[in-house]
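Excluded from the complex is one protein chain; the other protein chains are retained at their positions.
Then we have subunit A:
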């Protein structure tokens, strides 16, 4: 089935794809995505946002109610799972417990009826690629979580799929291991040149690894863009709120100026926003702490969280609202709790939200 003429990677297109379960809530609602060949593409969102369902539709485990899915130009919407030729790494790895590591990795090749010698050679190469040579005869139960993760990865890439699907593959690993696996997975993906679709609810992971991210919410795609774009220029309130911490202000656009709910004018440029009700957002690290009278917003430091490289201040402002500001830890002592301060930011750092 797999012939070697297949390209190393293929583009994926979702065209107006919808899926609902039990005819009720739409798990995926009219999603259209264009994923480039060789791209590391993340589907990011909270649980229940439709990211896993989208991935499972690409893999073929779920059939869309509407819309088409194309891979490498071919419409695969009605192609059964086992003929889609995609690698997949499952959340819990889904290794076959009754088979050895080598047998697990060989499975896809065996299904393709390759000659024994070639299977042996490719299994050895794949295990070497994930630094697990020497573990051929172990069983999955005898491996650590990180090693199982590598076996799952080897099993998926050994068939040389043009598309690799990963469903929260690092979710079960501890933080340290996770970070090193993030680097390794990304490097492996670039080496293989494979198109990788990565499902995660962890925004840091998505920002760190992806070429592009699609942020999903309630079955819809909120925004697609490069990590920096998603972080610095979130388009919607949901994206701004979901990715990292942010200070949100509701108010109105009036003659090119943004007037917050309490009547104060805040630094922001309209940037094509419609006049009338609107919202702007400021990242904590873009907000500078200044003397009480000099800020756009005044408040009192309520708590200071030492994060190591940075200090995160929670500031109680007027009207019962709280603001966050982050300062780089330059060695000086943290500002004492209770200090009256002001907050200021550059006009360009205020993100204009669509609503």
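Note that a residue touches a chain if its C-beta (ideal position, glycine included) is under 8 Å from a C-beta of that chain, and two chains touch if they have at least 3 such contacts; residues count from 1.
The rule is short, and it goes like this: contacts and distances are computed from a predicted model.
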Completion exercise
Per UniProt, and picking from "Sarcosine oxidase subunit delta", "ABC transporter permease", "Copper-containing nitrite reductase" or "Nitrogen fixation protein NifU", the hidden chain is "ABC transporter permease"
Practice task
Among A:19, A:155, A:286 or A:326, single out the residue that touches the unshown chain.
Solution key: A:155
Fill in the blank from the handout: Touching the hidden chain, out of A:86, A:317 or A:343, is A:86
Practice task
Touching the hidden chain in the full complex, which residues of subunit A are there? Just list them.
Solution key: 1, 59-61, 80-88, 90, 92, 94-99, 107-108, 111-112, 139, 141, 155, 159
